[in-house]
Structure formats: C-alpha cells, structure tokens
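Every protein chain but one is kept in place in this view of the complex.
Up next, chain A:
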Amino acid sequence: MDGLEPKDTADSAPSVIDRYFTRWYRTDMKGKQCEDHCILQHSNRLCVVTLAETHPILQNGRAVKSINYQISNGCSRLSNKVSGKSKRGGQFLTDFAPLCRITCTDETEYTIYSCIRGRLLEVNENILETPSLLLEKPATEGYVAVILPKFEESKSITENLLSREQFEQVVSKRGAAESQPS
C-alpha cells in the first residue's frame, strides 16, 4: 500500500453509498405528509428501498414497536423467494406496492411502498429482530427491501422520483411553510 496519505478526519472518503449508489426520493408518499422514501440505485441498476431521513418514523425520538411484512391476508413479502441468476419467482412490484407496515410505540402506523417497478429480491429480515436498525441506520443496515428493475426500465423507473437536489428543495420549502403562520 503506497501513494496514500490518510487524513485524520472522519469524512475523508466518500461512503459506500456515495461510491456506488444514486439517491432518489419520493416525497409525501400517497399524499401523506412527510412520508418520504429514499431509493438507492446501484450502478448495476439494483434498487434498495429505505426511509428518507425526513420520514415521520425517524422524527421526535420515536421508537418502532413492530414491522409487518404481511401486507394482506394472502401476501407476505417474507415468503418471497427468488432462484437462479434470472431471479425467477420473485414478486413483481409496481410503484405503489406496499412492502411492509411499521407500527411505532405510539401506535401510529406507516406503510412503506416500493416506489419503483421491479422484481422483489429480498426484504430486510434483520430489522424484524432489531427494529432499532431502522432508526439508527436507515440508509444502510436499516434498509427495507432490494428490488431489481427490468433491464429496459432501469433508467426510466427513476423518472418520477426526485433527485437529491430536488428533494432538498422540497424539504427546505416545507421548513419555510412551517415557520410561516398560515
């Protein structure tokens, strides 16, 4: 190892997300205020669905009581199985397909959605055992699901989403609106 001058700072290098992923956002999901989702798209087109840092679950010192991947009587995301390179058998999701319902300790319930079209590869089972991951590391270990868009749709699926910059604008407008009496 040579030619490297490590800096003594915590943020000397871009993170794994910065290196390999592009952040996309969907704000006020299904018209519900601040229920923002963040989609991390890998350069290989794969998408990781996460909670945006502005999501109500992550605000005001909330705690998660339970996470339920059983989205209806007949369908549980936990029973999703994919096999082979072509990921046969994975559930195919559209933008508004629910992934799970999260109940906070204050009994508020939130639904997390796919936000993009694609084949469900896996949901994060670690957050069932350790729900605090969702709060502590929402962008990495607290991810919700991994979705593989169709090859031909790998570019178009993010067209309806906001870029990081657009998202920041939306968030700052929100702040301004809140501070102004209506």
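Just so it is clear, contacts are C-beta pairs under 8 Å (C-beta built on N, C-alpha and C of every residue); 3 or more make two chains touch, one makes a residue touch a chain; residues count from 1.
The definition used in the following text is that contacts and distances are computed from a predicted model.
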item: From "Adenosine deaminase", "tRNA pseudouridine synthase Pus10", "Eukaryotic translation initiation factor 3 subunit L" or "Proteasome assembly chaperone 2", the hidden chain's UniProt protein name; value: "tRNA pseudouridine synthase Pus10"
item: Selected residue (touches chain absent from view) among A:C34, A:L121 or A:L135; value: A:L121
item: Hidden partner chain, residues of chain A it touches; value: 1, 4, 6-10, 12-13, 15-16, 20, 42, 44-46, 48, 82-85, 87, 121-122, 124, 126, 133, 137, 140-141, 143, 146, 148
